[in-house]
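Pasting a structure below so you can have a look.
Missing here: one protein chain of the complex. Every other protein chain is in place.
Which chain is which? They are A and B, in the order written, and residues in each are numbered from 1.
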Amino acid sequence: MTAKKWITVLALLAPGVGLIAVMIGTVIYMAVAQSLGYYSLMGESEFSFEFWDKMLGRKAYYKSVRFSIYIGFFSALFSVALAYPLAIWLRKPFNGSLLIGAVLKAPLLVPGLVAAFLFINVISYNGILNQFMQWIGFWDAPHRLQNDRNGYGILVLQTWKNMPFALLLLTGAVQSISDDVLDAARDLGAGTMARFRKIIAPLTISSMQAALVIIFIGAVADFSFQVIAGPTNRQSLAQFMVFFKDSGRWHDAAVVGVTLMAVALIGSALLAFATRIILKGGRIK
Amino acid sequence: MKQATINKILMYSLITVCAVWLIIPFTMAVLWSLVDPVEPWTADKLLPPVMSTYRWAYMWENSSLRPALFNSYVLAPSAAIVTLLLASPTAYALGRIQFPGREVAKLITLLPLVVPGFVTAIFFSSIIFQLGLHAWRFGAILFAHSVILMPYAIRIMTVSFEQVRQDHIDAARDLGATTIERWKVAYMPALKPGIMAALLIVFIQSIEEFAIAFIVGSPSFVTVPTLLFSTLGQDFVRPNAAVLALILIVPNVIMMLILERLLKSANPSLSSGKG
Partner (left out) sequence: MSTIDIDRLEMRFGNFTALKDISVSVKEGEFVTLLGPSGCGKTTLLKLISGFLKPTNGTIKIANEDVTLTPPEHRDTALCFQSYALFPHLTIKDNIEFGLKQKRVNGSERKQRLQDMAGQLALDAQLDKLPNQLSGGQQQRVALGRALIMRPGVILFDEPLSNLDAKLRDSVRVEIRRIQQENNLTAVYVTHDQSEALAMSDRVMVLNGGVIEQVAPPETLYNAPSTSFVADFIGGANIMNAEVTGETEPGVWALQTPIGEMVSKSDRTPAAKHIKVCWRPEAVKLVDSPVNSFTARVTERQFQGSYTDLFVDIGGNGYRLKTSDPGIYPGENINCSIEPSDLILLEAIQ
């Protein structure tokens, strides 16, 4: 490549990739730097591990890390586990499959906050779910479902919101497997489970990893679902971070922010890796 | 049992589940938005005792709904256009020029999707504070939206640029077309659906974006999502929240219907920003 061509390419990249790299790079740099005591908005800026030290001594910090990982992992798992059979079922068009696809993907249109509102509306103390359960005689008295201690409400919400996304990715991947390949497996004696485990899953592994990772990152960093529908005695990492920031403790917020990024990154890598191991390494012989 | 029978059974049960899943929540929201304050809707009644559009009028008159709508609907189209303008040169380079490091550049475009939204929001606001630019919140949010939503636009436009056929360009040149005419004849027809899709997706994402609008905008700059969030907070009035939730969802449904039409022929995973 000539120098002139390089300059052209760099000039073209500058407003797009360049801007992204600069802005996100600065954001990450700022988070790391502030967690280490630099860029103080008040007081002096100097390098120190003080904020990390103090944070690592807080019980609430560990609780919050654990809670976020729990939400992220199970949201991704449930969404993908639910989406897979549906994607396989919808692989070949049949009467009504378009309608089903549309209904299933409808939550993609619903903004997260609206989804949260609709959800708490249904599960509230006097809401329709409690009424219904009492009416069929399953429960004697209304149960308190909102802000449940285990975050089941959040998991339901996250799955509702993210399953369609996993379905979108997986449908594309599953549809790209040719009929002949699946027929060949059948012809050679592979039953439904064997076809899934040995043909469909390995051939759609990258879409599955993409779905798992993207949903995991989104759910691990969740703020609004947690504030609206989550347990009141737990805090997600994002919530924890906003709490520090609102009280002006930028350095503490930065420590949590860096933790959140690390959790998202390491968690995604582990998820992707584990998927590969389970599908390719497990019981090959 | 025959495959067709199984499909039928599965289908009906699924439609039932989805109806419960979609219709009940939305019906509840609509009903709640119609509750008249004269008489509260208590648990023992199937429908609200008195229904009126009072809440809608009330929210329109007495909350920040009007500025929020104004802000959201100025912000989103601006973000869509700015994002498209910023993304297109990069998309052209990624789609039509072979250069070493292209794959790396493609990976970098995904960065905004990987860094959690609230981390971006908080430390972007920190940067703005450091630079002393926090006064013009609209500009700051517009800029941040344009950057974090750029992956979608770059991805869609890159595919569009790849689809421009070299023989069309060559034919136009061969027939003596000028640079501008060449763009009109060979590029635009292939790019048009991509441009529309990119604009719509950024528009929708910007309308419902919460983290940046909330962190950078609060307390003075209100968008529909931040207003809804505060309504869901300490002074939670269910009917008012219902009104806001319904208002927030309307543009999405309309835009998505248009988008669906646009993307019908295209690969669904194109719009997801992953490849």
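Here is the rule we use: a contact is a pair of C-beta atoms (placed from the backbone, for glycine too) under 8 Å apart; a residue touches a chain by one contact, two chains touch by 3 or more.
Nothing here was measured: the structure is a model prediction, and the numbers come from that model.
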Touching partners, among the displayed chains, of the absent chain: A
Option from A:E46, A:D183 or A:D246 whose C-beta touches the chain left out: A:D183
Footprint left on subunit A by the chain that the document does not show: 178, 180-181, 183-191, 194, 198-199, 202-203
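Basically, only the chains that are shown with their structure count from here on.
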Separation of subunit A from subunit B, taking each centre as the mean of its C-alpha atoms, in whole Å: 18
Contact footprint of subunit A on subunit B as seen in their complex: 7, 10-11, 14-15, 18, 21-22, 24-26, 28-29, 32, 42-43, 85-93, 97, 99-100, 105, 108-109, 111-120, 122-124, 126-127, 129-130, 144, 147, 150-151, 154, 207-208, 210-211, 215, 225, 228-229, 232-233, 238, 241-242, 245, 248-249, 252-253, 256, 267-269, 272, 274
Interfacial residue positions of subunit A with respect to subunit B in the complex: 1, 5-6, 8-9, 11-21, 23-24, 26-28, 30-31, 34, 39, 41, 89, 94-96, 99-100, 103-104, 106-114, 116-122, 126-128, 131, 160, 165, 168-169, 171-172, 207, 210, 214, 217, 220-221, 223-224, 227-228, 238, 241-242, 245, 250, 253-254, 257, 260-261, 264-265, 268
